[in-house]
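For this view, one protein chain was removed and the others were kept in their places.
Let's turn to chain A:
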Amino acid sequence: MLSCISRVHRSTRLNSLTILRNLSKNSPLQFENAENGEKKLSIPQENRFMYQEFLPDPELKFRNQVREKLERSDMIKRRSVIDIPSFFVGSILSVTSADKHDPNKTRKFVGICIQKRYCGLRHEFVLRNVVDNLGIEIAYDMYDPTIHNITVLRLEKRLDDDLLYLRDALPQYSTFPFDMEPEYLLDGAPVPINDIKVKLKPRPWVGRWERKGYKGIDDVDQHITEKMKGQKKKLEEPWEKYDLMKEYRRTIPEEEQEEIFSEVFSELHQLSLSNKKLKKSRVYVKPKKTG
């Protein structure tokens, strides 16, 4: 029994680095709860996915109440200047930003969001696209003042928390035209989950995707050797989902989340309402051809 506990503890310590980087990532358990109704009852339940970056880093040595509060107020200030939509890993975005090197002084990039990381003011997302058969990734700081506009072209979720394996997937899965039209969802409709299974290129890969337990990869085992299969099995940690302490350490408790969102929610709500009004007034109807 004792040895079992020590082993669990060791595994948590090993993984602590990855958890640290993932910061306030939400557990799949919480995720399912939010999906199965009760979404309308309590608004903060929804907020922890929509405004994920408002939650601080769960790592205790990085916590600082004053800094967190100042960062939140700065984030609200930035949000009152531009409309930052909520999106998820797997959504397709277009970002227009200032670029001093360009003759027009702006640059537009369209791509699929493959990673969202860091919390607070440093929140960062990575866009990926394939242009002229060359995969390109650009990371953006979400609260960067040089960003002019962030538009969600297609709002959807994927099966995984990050899509870094798209680097080794066939190019068709990360190719998006730059003149893509935005697709709108109905008001209050749930965010669709795209359960596409991605086909990978043959090895060598840039990462050990088979070890991470991604759900969005189509049959990893056909690419890897027998030895790698053995390693994969050895490194599996099926007990991880029962590890309550680990769960506790990598998430922010619900009471604390409520406290944070009660502080910022009224302002966020007003901002989203005013942005909606602005959008409605700006709706452009394409003139129909006559004759």
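One rule holds in what follows: a contact is a pair of C-beta atoms (placed from the backbone, for glycine too) under 8 Å apart; a residue touches a chain by one contact, two chains touch by 3 or more; residues count from 1.
Throughout what follows, contacts and distances are computed from a predicted model.
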item: Missing subunit (named according to UniProt) among the choices "pantothenate kinase", "Putative ubiquitin-conjugating enzyme E2 W", "Large ribosomal subunit protein uL14m" or "Cell cycle checkpoint control protein"; value: "Large ribosomal subunit protein uL14m"
item: Hidden-chain contact residue, picked from the options A:Glu59, A:Asp141 or A:Glu263; value: A:Asp141
item: Of A:Ile76, A:Val131, A:Leu159 or A:Met228, the residue in touch with the unshown chain; value: A:Val131
item: Which residue of A:Glu59, A:Asp83, A:Asp99 or A:Glu258 touches the chain not shown here; value: A:Asp99
item: For chain A, the residues touching the chain missing from this view; value: 10, 14, 97, 99-102, 107, 109, 124, 131-141, 144, 146, 167, 206-207, 234-235
